[in-house]
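Note that this complex is displayed minus one protein chain, with the remaining chains in position.
Coming up: subunit A.
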Amino acid sequence: MLWEEDGAGADDDVLSPDELVGLLTEGWMNERLSPELMNHLGEYADCMMEQVSQMEENLQQLEKSDIRRGIHRFELQRMQFLLNNYLRTRVDKIEMNAVKVLEEDDAIGGCLLSDGERKFANEYVKHCNKLLSSVTSKIPAYAGEFKLQDAMLEPDLDTPVFIKVKKESTVLIPDYGEGREEEVVLEEDTQHILPYQCVFHLLKNGDIQLI
């Protein structure tokens, strides 16, 4: 529903602030719970930051004794927490496999990383390489050929995830024991545990949500 608006150039005016909160909360949960890095929600995060700073400005006009001031301040702190946690989770994931993340981002036209994150990933790779070469240049032979890529952690895409279905769909689950596939219908509003790689396409469509 909300995701479709995203495709049409992400018009910020279409989203009401509370929809934005819902969207970011969902994005945050998905990001926290998925093994790999999800596409960035940069516009939404920026939009939220704008909201927060605008609200902070407005707050200056309220008197200190006004109860509304405290209420708004409290909400702002909640939003800050949400944003910070979301961005930090992404940075952690980028650090885990910066090389591959950058490659993937290139391959799908830059919608995996936001501009800031891309800059961060590039710098991170640069610094790591510098560090690595300063060490490996002193080690002879085999160890000297050690690449940064080898030190990166691959996400395990086969790991099971808990999902909640938002739109009915069907998935195939491979059974390694018997080498065949099992078809499972995911009915709306049900919850399942499945291997991540069977459902990641649905997650990217927004048909399901990780819980």
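Rule of thumb we're sticking to: a residue touches a chain if its C-beta (ideal position, glycine included) is under 8 Å from a C-beta of that chain, and two chains touch if they have at least 3 such contacts; residues count from 1.
Note that in this section contacts and distances are computed from a predicted model.
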Listed names "Mannan polymerase complexes MNN9 subunit", "ADP-ribosylation factor-like protein 2", "DNA replication complex GINS protein PSF2" or "Elongin-C", matching UniProt entry of the absent chain: "DNA replication complex GINS protein PSF2"
Residues from subunit A at the interface with the omitted partner, ascending: 17-18, 20-21, 25, 29, 32-33, 48, 51-52, 55, 67-68, 70-72, 74-76, 78-79, 81-82, 85, 156, 158-162, 173-177, 179, 182, 184, 189-195, 211
